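Okay, so here's the structure we're looking at.
The complex appears here without one of its protein chains, the remainder shown in place.
As written, the chains take the letters A, B and C, and residue 1 is the first residue of each chain.
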């Protein structure tokens, strides 16, 4: 028996439900030779802003129990740099490319969506979807406020929706009391898929130096530590039945983790921090998901989606 | 050199800043012989409701990466049971007793505060403070709504404040976007200390059975996994300068962890989940804090409080 | 009950993914009674976090034996453990099987590593001169999964084996072996069943005991947090109270007292 891993996310078809998460896989070239890029269901690239950014001062990362904090500050090559230096390589991989982007202002978001769309058109394709990051806790202006207020988030998504004809995924912040209301606003504004979740705002303290472990004091928590929170949020939004697929993100480290997210209601998932622990993580997870389905007698991984039943 | 661990929390003096957390230390007798109860800075007892409760069906707990989920359902012996069966033992320990309580309705909260206060008076003391749990994610009515809306939380605290002359600690939920606003409302309503944080709402999925890992689907995440989130929230509230002490809670497993919370702005802390991993955890942590202060040349642990400086 | 550190003296492989940890430094476990358990944790980081519950196979001269089958991540780390590694132990914990006596008839029903506390019980019975009061039923998937057979022989315990694939002993599950033996039994008093093994086997044996009105004691498994009655995580549905706690009021519980999967069709008076 072979297992069918093909996955449909709105109009987009993937060869497997497993993508790599933005900011944890660079622009993919870094993993050449370490993992088989062609077997990935998709690649969400490092968040792109209209112009290049250099990011925050060091220290930018620190480890925590089963997780890590980061405040990279969304360092990236900018729309032009991406289009010229990164897109040609990505476009040739034969896997889905989801370009994560953000802005510091309302207009920058819209410019970025438009700029990436134009770049894809110039290049004759290569971008399969945009993933709008309205949830990064690491930029002071913008990000956070955009991402927590349903009204603002809705307006922003609506504007970006109008600026691109690519499928528009919207990545939500977990740092809210009521994710469902936020998700609903974003879906009504035209999101094609919800990416849930980004990192949880957190901090580390060096008790000896009496300084924060990150130069920016606060940063984002990721890794297996947050998986139970991510699963909860995916399930809450899935139960609300908003009519768009969910891409589950947060602490995924094994094929069984993927299955958990699918059962909870995600259509596809992203592997993030575990790429740092094991550069072959996404493909290992893919193989494990295949084995899991085999053991469970499932012909299609998609049959797991939303199958949670009461305890 | 010896280190002075004495700690002042409002009007209450403790022999050390380290308490055990509600729900993770039973009514203390369970730990007799496993740890020296008299060396604890204090004991926060299992949450008490006006009448006994039996709690949720099983499974009630499951492990996660560096943490665990629980949905015990606030099983407890009730105010009368507590007063008759538990208080006499606790009162004799010679350490501070902080009685955690909750209700399912507004009136139950007030009744419980009044009932515990009356019980202490009858007993000639034995309760050093009440800790009001407005943040438990495991009771359907009550808890959650009380804990997330600043207005409701403020009213509830005000009413309980009027019903007791004991120091009133209020335990906040982390499941909000803006903890500072909530904390401010609670302080204005008369809280003497803020306990930060309770568990983070989360879930587990058994991918093979397609069932939640907890009978109640959602439960609370605790343990080292959540420490970075707890530290962030403690620091955010400390920075807001609300004028009451903070009791830091979440994932504390070592003396250095305690120091981190003190540096971030907590005056005292509670050790929770780690009591399950190591029944001597709270006293081991105490010894480690003492050693840490020694190494750092600090005569008083209290000198650490709020000393975080920019990176 | 003590909380202490022990050192791995030997990690003895008995069958694939089945091994015995020989732990030194366990003098505190001398009072251990068969059926009681320990909480065990290695010196790894905070994942896996919680200690794991294990019945004890034997204790003597400060050494404790634990029979383990690899199940998930914690037991995989135990399988990989090498002599010299250190572990935290908490025990003895919980309840034990009813003591054997000259006039009792105890049938011990063991599945997989559920063997550990029952073999411990049988060896103690034999040492006390009650070998003929106990009879051990022991089943596994296949012949290679049946371990410690020599040890049973040495103790002089009557053993009935069963394997799912028929490669050793009776072909079938161990509750069926017990059922057959009951049919053939000519004893004056009905035997008491002491049962330890995987959940489906506990359920099947419980059903058999109810059907034949036999007294039975089950050693329950189920997720544990603290092992000492504090976290309230190990609740099981009971007859006379809504819940009992596996770690304090178990793991060995009288079948009469249980509800839920072990007594789905319990008489009406049972339910609260």
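Definition applied: a contact is a pair of C-beta atoms (placed from the backbone, for glycine too) under 8 Å apart; a residue touches a chain by one contact, two chains touch by 3 or more.
This one's a predicted model, so the numbers in the text were calculated from it and none came from an experiment.
Engineer: Among A:19, A:44, A:68 or A:302, which one touches the chain that has been omitted from the display?
Structural biologist: Residue touching the chain left out of view: A:68.
Engineer: Where the complex has a chain not shown, which of C:14, C:77, C:143 or C:254 is the residue touching it?
Structural biologist: Once the missing chain is taken into account, the touching residue is C:77.
Engineer: So one chain is hidden, and I want to know which residue out of A:33, A:124, A:297 or A:310 touches that hidden chain in the complete assembly.
Structural biologist: A:33
Engineer: Any idea which of A:224, A:265 or A:306 touches the chain not displayed?
Structural biologist: For the chain that is not drawn, the touching residue is A:224.
Engineer: Even though one chain is hidden, which residues of subunit A still touch it in the full complex?
Structural biologist: 23-26, 30-31, 33-34, 54-55, 57-63, 65-68, 70, 72, 75, 223-224, 253, 273, 275-280
Engineer: Which positions on subunit C touch the chain that was left off?
Structural biologist: Against the left-out chain, subunit C lists 43-49, 73, 77, 80, 82-86.
Engineer: Pick out the residues on subunit B that sit against the missing chain.
Structural biologist: Residues 65-66, 224 of subunit B touch the chain that is not shown.
The criterion applied here is as follows: only the chains that are shown with their structure count from here on.
Engineer: Taking each chain's centre as the mean of its CA atoms, which one is most distant from subunit C?
Structural biologist: The chain farthest from subunit C, judged by C-alpha centres, is A.
Engineer: Mind having a look at which chain is the central one, using mean CA positions?
Structural biologist: Chain closest to the assembly's C-alpha mean: B.
Engineer: Starting from the mean Cα coordinates of subunit A and subunit C, work out the distance between those two points in Å.
Structural biologist: Between these chains, centre-to-centre, one finds 46 Å.
Engineer: Of all the residues in subunit C, which ones touch at least 2 other chains?
Structural biologist: 45-47
Engineer: Multi-chain contacts only, two chains or more: what residues does subunit B have there?
Structural biologist: Residue numbers touching two or more other chains: 57, 59, 65-67, 223-224, 253.
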